[in-house]
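Structure provided below as structure tokens; questions to follow.
Excluded from the complex is one protein chain; the other protein chains are retained at their positions.
What follows is subunit A.
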Amino acid sequence: MIRRLKRLGVSFVLLIGILVVLLSGCTSGNQSGSGETHKTVIEYWHVNAQTQGGQAVDELVKDFNAKSKDVKVVAKYNPDMYKGLMQNLQAEKAAGKSPALVQVGWAYLDYFSNNFSYLDPNDAIAKFDPKNKSFLKENFLPNVLHLAQNKKGQVGIPYSLSSPVLYLNKDLLKKAGLNENGPSSWQEVRQFADTIKKKTGNYGLYVQEPADTWAQQALMLSNGAQIITKKGKAVFASKEGIEAYQLYQDMVVKDKSALHLPWDQGVDAFVKGKVGMLYTTIAQMSNVKAGAQFKVSTIPSPPFEGKEAKVPAGGSFLAITAQSEDQQKAAWEFEKYLYSRQSMAKWTEATGYVPPRKDVAQAKDGLKDYIAENPMLKAALDQMDKAVPWTSFPGNSGLQAEQIMIDSRDKILGGSGSVSKTLKDAQQQINQLEK
């Protein structure tokens, strides 16, 4: 009996010991270990899953933390892309907190600047880094900087720039007896897809369908349609817009040569060699390259016949959402590191995003060798002069407007209802939303 009590006592002491160790582990974790207690800890929120540059984020953060004397960055991955990040930021704000630096998708420029408090990068530089006053002007093209501006000024700095390109499965094109250099217009894309379907039995085309309509907007823009006017009125249900969507619907519903699937499944089908052409962001380059067992290449986003191709800039800009001064200062220090030539080059190599900085593409310590080895990136670089801002629906109902666009896409590709009626209804609905 006594022995049993003793044993019980010993295990009790052990248990307490374990608890103490666990708890003390927690507290020291918060202070980021001994010797680093004076470091300012900031959070960097990103959307990059492991297949979309997540590893590069981790490496950059690790490298920065090793170099920086007074800042420690904690990277936080937000699932479900920019929309997911916005949702988490909402929740964080509702809880009275905020990370220091966030990636904001282009489509959320308006929504973000209306609903969250941020630090204008010009102010950040003037306050914390007055020596580098012309950092933005010197390193970025004015039209690129313009992408991250609203009426009040600069909201953030462009970080991940992408545009949609057409990936080609050269083996399939060859098998179908088609020109391996790919189609030169969307009308030709339709013919190509049809031929692939008939000759090889595989699908001809997949156009990305994530929880936004970026690629579909590129299609309409490249037929000369406008999405919204300067005043924010939706006008995409024009003759050109309807024509573009009609061709897309015909391929899916009539020819059955194009796929209608969620994004991950569609890309997977292309990578496994079951689809001839893939229209998606250049940021998928590494993923496609790693998985494809066939000859693959990219060409710039095609226009409609007789029109000029236009590509909405995808990706994100970085905005400082830190509230206290020491957090803001730390955020700027980290941001500056991310925009250095080496970091930018690393980011491009990992993701396939086009660098927003002027001098990275040609520089030896930048991307010169990399581009020579990876001609797939060239398609995206070549079409940067055709880049236009991604439509950001204004006002508090911006997110709902985007949802209406997604719903219309489902209706059209599902084959229910005519293109013109669906688009006109959507346009009317969006214009009736409260601003």
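Here is the rule we use: a contact is a pair of C-beta atoms (placed from the backbone, for glycine too) under 8 Å apart; a residue touches a chain by one contact, two chains touch by 3 or more; residues count from 1.
By definition in this document, contacts and distances are computed from a predicted model.
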Identity of the absent chain, which is to be given by its UniProt protein name, from "Sodium:pantothenate symporter", "4Fe-4S ferredoxin", "Carbohydrate ABC transporter permease" or "Alpha-E superfamily protein": "Carbohydrate ABC transporter permease"
Residue touching the undisplayed chain, where the options are A:K72, A:K175 or A:K274: A:K274
Candidates A:L136, A:L261 or A:I371 - the one touching the absent chain: A:L261
Residue among A:N115, A:Q246, A:Q323 or A:N374 that touches the chain left out of view: A:N115
Residue among A:V41, A:V74, A:A211 or A:A292 touching the omitted chain: A:A211
Interface with the undisplayed chain - residues on subunit A: 83, 87, 90-91, 93-94, 115, 203, 211, 259-262, 264-265, 268-269, 271-275, 396, 399-400, 403, 406-407, 410-411, 413-414, 416
